[in-house]
Every structure is written in C-alpha cells, then in structure tokens.
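Note that one protein chain of the assembly has been removed; the remaining protein chains are unaltered in position.
Entry: chain A
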Amino acid sequence: MTTTAPPPTKPEPHRATGPVTRPGDRIFAGMARGSGIALLVVMAAIAAFLTVRAVHAISKDHGNFLTTFEWTPSLNPPVFGIAVLAYGTVVSAIIAMVIAVPIALGIALFITHYAPRRLGGPIAYVIDLLAAVPSIIYGLWGALFLVPHMRGLNLWLDDYLGWTVIFHKEDPNSAARSLFTVGILLAIMVLPIITNVSREVINQVPKMHQEAALALGATRWEVIRLSVLPFARSGIISASMLGLGRALGETMAVATVLSASPTLSAHILDPVGGTFSQNIVAKFGEADDFGRDALIASGLVLFLITLLVNGAARIIIQRRKEYSGANA
C-alpha cells in the first residue's frame, strides 16, 4: 500500500516518496520490540538468579557436586550431589521416549493414512484429551493403579530378561515404584505432544510425492517408507524433542510414583533413584535457605541438560534440512 501512486486528488503528494508511518505502526512496533526485549530480560534475570544462588551453594558443598549420590545439604558440613538425579532424569526420559515415539508415530500414521476419516477425527480428539489431564492425576493413577498392576510384567521381565542386568530385579517382591514404571507413565504423558506435532508434519507431506510413489506401483507401506517418513523426519524429531523436554522436567507424577533413594542402580526395575524435579519437590518444603540454594543448583543443571537436548535437536534438524518442509 505504501508503493502505490497516490491519486492526483490527494492534497499532500509528498507523502508518496517515503514509507507512511502512522501512530498505529509506531505503537505496534514498540510493543513487538518491547515483548522481545522483555523476554530476554526475564531470561537473563532467571539465569542470573539461578547462577548466583547455585554458585553460593556449590561453593560450600563438601562433596563433589557432580559425583556425590547423597542429597544432605542440612548436614554440617553439607554434602550433596546430582549423580543419582542426573542419571534418573536421563534414564526415565530415555525409557519414555523408547516407548512413546514408535507408538506416537503409529497413531499419527494411522490417523493420516489408514483410518477412515470418521474415525481419525475422534482419535485425534481423544489424544488431545490426554494432554489436558493434570500431571498429579497421572501421578495418583500411577501410584494407586499402575504400580500394583506392574507386578506381573516386572516378574516376567526379571525372569526372562534378568540376564541383561538392566531388567534384573534385586527383590522381586518390592513394589514397582521404579524408573521403569516412571518411564511408562512419562511415555503416556508425552504421547499427545509427539502424536499431534507428528500428525501435523505428516499432513504437510506433498500429495504429489505420495501419488508419484503410488504411480510407480508402491504399496501403502512403501509410500510411507519412501515418501512420507523421509519428508517428515525432521518434524518428527522436533516433535520427539518437545516430548523429551516435558519428560525431563515432569515433577508431580514422578514424585508420586517413584520410591526415591540416593542409590544409583543399573537395574531399572528396582525402586531406587530420583530425578531433578522429584528431588526438588520432595526437599523444598522443609529446606532452610541454604537447602533451597542447593536445590536451585540442581535446577540449574536440569536447565543445562534441557538446553543441550534442544541444541542437539537443532543440529539434527539442520543436517536434514534437504528433506524439511521449508524446501518443498
């Protein structure tokens, strides 16, 4: 609109020479800029706050912050470390992803390529509903229903896969309040995010590609393998990373289900371990000022891990840019 020539009847023809700026433009530009700056300021303030408190706590830690198992900042001298928490956080998130990504992908492909239209809509809607359940409800369901019902599966895994060490269970009678159960619960919780984003990405795959594959005599599975998955791969990875972010930070569900203890164990069926956010919620209530600083330090590590995961996802997506929807 700024480049069109003004009609001859307009009283101020010199306006046409430069871009027109009205008050609305200035206000909106200011608001947009302000929002952008505000975000940076808030992020910087959070980072500064976390760093100052965390450095204060870590400087007084009499254990090695990275390798100590115990979390006892109230002792004199204070000893605390994140080894168990970092391990538990990463392991439970990996279990969640191993379970959730294939299922989510399956659901997304079923909705887009296999299900009749009448069925696809309702299924997508039900998946959305899963995301609307508060995490404490998942936690209660996990602790009161899932844990008692995991017993059979645990015994089976211990019997047949116990030799892998990972699925060995120290005491077969102990309740299934383990990283494995937490992983399953997290998988259910991240399912809607991964499914929905994957579904959107798969919907973006150009119909021409798929029709071309069909014209070459490909079956439906071959169409998906040759044209849909390569095209949607980077989007599916992004979706998984979004889900992973939630799995890493999940608090209440983990705190309700996991039997936490300062023990680092390779046996994922044993009721031991802990995660960053679970530890924070368990220790925050009765912590004194120093204890809170120590918890903040652990929160900062979670922040860094999430940052690393997101960075890694970006790199993967960059590498596969040739397939991304933007180039189609």
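In this section, a residue touches a chain if its C-beta (ideal position, glycine included) is under 8 Å from a C-beta of that chain, and two chains touch if they have at least 3 such contacts; residues count from 1.
Rule of thumb we're sticking to: contacts and distances are computed from a predicted model.
Its UniProt record calls the unshown chain "Phosphate-binding protein", which is the correct pick from "Alpha-ketoacid dehydrogenase subunit beta", "Polyketide biosynthesis acyl carrier protein", "Ni/Fe-hydrogenase, b-type cytochrome subunit" or "Phosphate-binding protein". Check A:157, A:193 or A:282 against the missing chain and you find that the one touching it is A:282. Only one of A:103, A:131, A:175 or A:316 touches the absent chain when the whole complex is considered: A:175.
Contact with the undisplayed chain is limited, among A:30, A:106, A:122 or A:148, to A:148.
Although one chain is not drawn, its touching partners on chain A can still be listed: residues 71-72, 74, 143-144, 147-148, 171, 173-175, 177, 255-256, 258-261, 263, 271, 281-283, 285-288.
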